[in-house]
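All protein chains but one are shown in place.
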Amino acid sequence: MSKKDKVFTVKVRRDFCKGCGLCIEFCKKEVLGVSAKLNRMGYNPAEPVKPEACIGCMMCAQVCPDMAIEVYSG
Amino acid sequence: MSKKDKVFTVKVRRDFCKGCGLCIEFCKKEVLGVSAKLNRMGYNPAEPVKPEACIGCMMCAQVCPDMAIEVYSG
Amino acid sequence: MIVKTLCAGSGGQGVMTLANIMGNAAMFQGFHSTYLPAYGAAMRGGTANCTLTIADEEIASPVASAPDIVVALNQPSAVVFINRLVPGGKLIYDSSVAEEIPERLDIDVFSIPASDIAIELGGVRSANMVMLGAFAKLAGVPSHEAIFTSLEYLMGKKKKLVEISRQAVIRGTEYFS
Amino acid sequence: MIVKTLCAGSGGQGVMTLANIMGNAAMFQGFHSTYLPAYGAAMRGGTANCTLTIADEEIASPVASAPDIVVALNQPSAVVFINRLVPGGKLIYDSSVAEEIPERLDIDVFSIPASDIAIELGGVRSANMVMLGAFAKLAGVPSHEAIFTSLEYLMGKKKKLVEISRQAVIRGTEYFS
Amino acid sequence: MDKVFTSGNHCIAEAAIRAGCRCYFGYPITPQNELGEYMAANMRKVGGVFLQSESETAAINMVIGAASTGTRVMTSSSSPGVSLKQEGLSFLAGFEFPAVIVNMMRGGPGLGNIAPAQGDYFQSTRGGGHGDYRTPVLAPASVQELADLTVKAFELADTYRTPILLLGDGMMGQMKEPVVFPKPITDLPEKPWALKGRGEGASRYQASLILDGLAMERHNWKLVRKYKEMAEKETLCELYMMDDADFAVVAYGTTARIAKGAIKRARKEGFKVGLVRPVTLFPFPDKILQKVAYQVKNFLVFEMSTGQMLEDVKLALGGNQVEVEFHGRPGGVIPTPIEFSRVIHRYYRRMLK
Amino acid sequence: MDKVFTSGNHCIAEAAIRAGCRCYFGYPITPQNELGEYMAANMRKVGGVFLQSESETAAINMVIGAASTGTRVMTSSSSPGVSLKQEGLSFLAGFEFPAVIVNMMRGGPGLGNIAPAQGDYFQSTRGGGHGDYRTPVLAPASVQELADLTVKAFELADTYRTPILLLGDGMMGQMKEPVVFPKPITDLPEKPWALKGRGEGASRYQASLILDGLAMERHNWKLVRKYKEMAEKETLCELYMMDDADFAVVAYGTTARIAKGAIKRARKEGFKVGLVRPVTLFPFPDKILQKVAYQVKNFLVFEMSTGQMLEDVKLALGGNQVEVEFHGRPGGVIPTPIEFSRVIHRYYRRMLK
Amino acid sequence: MELINNWPKYYKKDVVSHYCPGCGHGIVHRIVAELLEEMDLGKQAYLVCPAGCAVLAYNYFDFDVIESAHGRGTAIATGAKRAKPGLFVISYQGDGDLSAIGTAETIHSANRGENICVVFINNAVYGMTGGQMAPTSLIGQSTTTSPVGRNPEVDGYPLHITDVVANFPGVTYAERVSVSSPAAIKKTKKAIRNAFQTQVEGLGYSIVEVLSPCPTNWKMTPVQSCKWIDEEMVKEYKPGLLTDRREERRKEKS
Partner (left out) sequence: MELINNWPKYYKKDVVSHYCPGCGHGIVHRIVAELLEEMDLGKQAYLVCPAGCAVLAYNYFDFDVIESAHGRGTAIATGAKRAKPGLFVISYQGDGDLSAIGTAETIHSANRGENICVVFINNAVYGMTGGQMAPTSLIGQSTTTSPVGRNPEVDGYPLHITDVVANFPGVTYAERVSVSSPAAIKKTKKAIRNAFQTQVEGLGYSIVEVLSPCPTNWKMTPVQSCKWIDEEMVKEYKPGLLTDRREERRKEKS
């Protein structure tokens, strides 16, 4: 199975996210957006808004300063 | 009177001289030499050995770290 | 008379401004007042708190191990600081943002939808001024005049801001009339 | 028994070596000994001096405010340090290089043409060893054996130097026999 | 209205400018950053110099440079930064240059933390640098006093030609209180010793190297005489509720504030407790303590340290037959008046037995 | 023949190497240059590290680095240079890292001079750095003792996990005396706390920042307990001619040597004078002094300073009804035995009246 | 479903850092932890963390860490590496730390060619103490101690410390990178890998300067901060390789 055919899922570890928005900015596929609900630390975390668009490019995980992004394949 | 015609006299302030020998080394006209007698500080100071050869080039005074050289004109 | 108040909220909510205005106001009214911010690493992560003391005599310690009043601008602050209140103390919180407050039977709890009121007045940013008004009312000090003098002294040229703040303070005060 | 000696001379004359050999020798002979050099800025400008103490008991202070002996390797040293001697003390100086010695009636003055003797032996550099011999003789300590042990210990491999030094020491000693 | 509600750090800066301070050199460190920031915003407005140095070491040496020209000059820092200034402080004291050094202490040793603490008492009063010198130390306990003592520090510095330490902590620096600032000082004393270029006169130099031991010794004794003179003339100490006291707390700065709160509580319980608050830590108010010792036989020293001023209290009262107890909360713990009133309670009861 | 006639500075270096010291970091300064020079010539021969650092500040931090790995490490300097190490010393003490720091004191404050002096007593015993810490201080008075105490310094440092100061002066460093060196130590203690890479185990860290005030406070009291334990077990003090004495001189290091000379003279005049020589300055031999105070009521403290150890003597004897007098020659003057015997004479006669 | 980006082995499990939202420290921390894992250096790693925002790095890194006095990272690193050459020694420092108070230690450790790696986070301010001017602050940049903007006439010029040390013969590898975008982050990782490799091979001193956002003190959003790096900061501090003497050194060694 080539990478292209793979299915990727991005998850945000809500309580690790500080809502910096970098993942949202750098995700070319606009997978991510801001959650309306505050997390435990009082931030509006990122959340997948177009999960199906994820191509597993890992840009979001690369820029996330807080290791709040998990990318799954399959 | 042009500089050439001038007469120059070099003197060593004996008790200022530490006998480093730099003036002796750098005097192109070999005007200076080492005195056999110690000075008050216990050094063998420089002294003019060929006073008449002095051309007032001031090399000795330039290199003397101890302002022990006096050059007179006339 | 000596009233020790702990004001707390998250970074941008203007807790420090609130306390500073109150401290100034108390001074203008001739009271003794001290203001002690928590600073440094404790500030990181978005929470801010400070202690304000108003008294009619020399204030010994500016620290409040057991404050008389807690002014909480958000939920975490209310949760954390409710435990520090003296028995018989008062908790005032912004019910627009804080939902669940732990139970404690030996204190009085006052809620005010400060953020909602502020939004009504033109912007959530003056929620702290609504809280200020409520706080002043419950504390009994300082006077409205002193607070307004203080507002003008501190915000000076920003006439519009002064006006909004004034109204917010009044709304806060009236809420508990 | 305690003998305090001040040794002085100009930079390259080997005053420190002299005293160091003596200090070692005294140790080898089982005496207590201390050696204290003057150091730092005081050294600049070509003079060097140090204090050597030899005793048969623990030596309290290694400083000699009033030495028993002054060993002067040049004229300025003799002139400066003669005043420090205890009444009854001894001044030994190298008469080959020092000419005028101030008068002091309450001490004994010994002169020895150490540099001349050294030159005779092959080089002015061992003038200090001639002085050492003279000094040991007048001090009464340490023994020749100890001095020679010390010489060998310190100069070790330089056999020729040891030999010349040995002879110089002997000449110095004999001078006052 | 000439009262302003301001923080300790800002207050020192403003008071310094009013005292004629025209140079400030410093390096950031919590909990005194606001002091430098105030200087950054305001010093250049009065034609003065604000310079953030590359380090505390550089700052104290810039202070030496400015002080040598006769300019009123200040630097400020907190514990680790002040350690880095120790060599410079020794030089300043040796040069006999006037300067004001602020230390807003924090918990230590090492990086420690930024909470209020009083662990630098020894360093401040004994001279943490090398050699026989001391630095007079002022320890304010309110923002108003910060203003007043800042001005006083500059005056003392000039009068006695010595660096002066202003010793506070994070609480003193961060808290706000009403303050009445003194009028700006315009008449500064002449400093004939300052280096301003020889001009038409003779050249001068300020040497720190004194190779002649006897000259250095004379210089050291001269410093001792100066400190003695200051001890006679400049010692400051507050007595609080001491009139009828039979038990005295000794505390300075922040702990004195807390002690006052505790004493109020203790008084309510009927304990005749008072406070002796040294305002100058060096010179230390020995004489005042000794006078107190006629009346009071039980002393309780209270510090946010493991016991440093304690030694000065013991030294002052060594000859008197008194009890000296100690309660310490070192390392950045802010003790509460309640806690301390309990401690007073305990020792007071013990005394009664 | 296992005796060698060697200078104090060389002796410390050789003793350190024999004690297993394998890192030396330092910066030149008179009067201790020979120590570093000896290390330069000999350390690399035993596979150790000699590094001339860019400054004293860097040196003490290199010491921290080496100490953190469990290596026996030393630095040396003299007064101004030691002032620059104060921040680092505070860190070392806070980290509880073993290390040996040599201070060959010179006249100060400031650049001062390079003659023997004892003006850094306060700095050494009170911690010239910031925060609640102390450094144990050893003060040898002969070259043999320099060797012995150097070895001891490394042992104490490891046992108690603390920096140890070896305090001498130019005289101690420059003078030569016969010395018998100890055998090289090969069995060094395990240091489970050292950072050596986590390997297969758990990671560890050595933090200096302790943000939690209560944790910092616990740490500070832990240090105090350690110093108390050292006071009980490790205090060293020499009593010289004290058996029948009715008058005691108190002096350490170089001044103790001079005092011995003076006491010998005084004894010849029939004065029953003895010497109490603290060998550890911190912990200070309070108890021994207090015991002496049963027998002797007149003490004369003798220092090459304006009076620093004097405070410790007074603190130790505060409760006892004794007289404590002081004679000081600060700033790089080497007093003579004759001079000091006259001083003894004066005070002794006064006592007799 | 399989997690692709595993939690790095040498980063403590499930801790949330104290850094502000969007702070570059977090990114560089992750890179360091990942590389120690990839290069199998975690077991002998010894990291010096600075006085600065990264002061608590030991709460995150799961290998041996020591804290330095402000500015003294490379002196501690020197002491540790010289004492135990088997350690893999990293000095992690901020710009205030490395280029102000630590200038002498930086210059001399580099000039001595100590066999250590320096990770240098340049955020053009003093972060931890609340945003004062740093030697690296840009001309015109306003900070709490340059309220009207840095003025070279009185405040001096931005200091290019990495360029300075890159010229030293003792410095084997020096590069300037940034973390303002995924692409930049990739380069950063590569640069730090090269630096680490330099030490592993015993080739001498390496330093990687990372232009890193401090949204809090720049008073910008994290996204604006990245833009500011790319648009303003790189004008003063041009990213790129400054020195690579690895080949040369390898030859010398063999």
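We call the chains A, B, C, D, E, F and G, going by the order they appear; numbering starts again at 1 in every chain.
Throughout what follows, a residue touches a chain if its C-beta (ideal position, glycine included) is under 8 Å from a C-beta of that chain, and two chains touch if they have at least 3 such contacts.
Values in this document were obtained by computation on a predicted structure and should not be read as measured data.
Checked against the hidden chain, the listed residues E:Phe5, E:Tyr38 or E:Phe91 yield one contact partner: E:Phe91. Within the complete assembly, E:Leu195 is the residue of E:Ala41, E:Leu195 or E:Met351 that touches the hidden chain.
The residue from B:Val12, B:Val31 or B:Met59 that touches the chain not shown here is B:Met59. Counting over the whole complex, chain F has residues 27-30, 33, 36-37, 40-41, 44, 50-52, 54-56, 80, 110-111 touching the chain that is not drawn. Where chain G meets the omitted chain, the residues involved are 100-104, 107-108, 111-113, 135, 152-153, 155-157, 159, 163-164, 167-170. Along chain B, the points of touch with the absent chain fall at residues 8-9, 15-16, 18-22, 25-26, 41, 43, 56, 58-59, 61-67, 69-74.
Everything that follows uses one rule, which is that only the chains that are shown with their structure count from here on.
Any chain that touches chain A and also touches chain F is listed here: G.
Relative orientation of chain E with respect to chain F corresponds to a rotation of 180°, obtained by superposing CA atoms and rounded to a multiple of 5.
Note on chain placement: the centre of chain C and the centre of chain D lie 86 Å apart, centres being C-alpha means. With each centre defined as the average position of its C-alpha atoms, the distance from chain D to chain E rounds to 56 Å.
The multi-chain contact residues of chain A, meaning those touching 2 or more other chains, are 41, 43. In chain F, 57, 87, 91, 113-114, 207-209, 211, 334 are the positions where the chain touches two or more neighbouring chains simultaneously.
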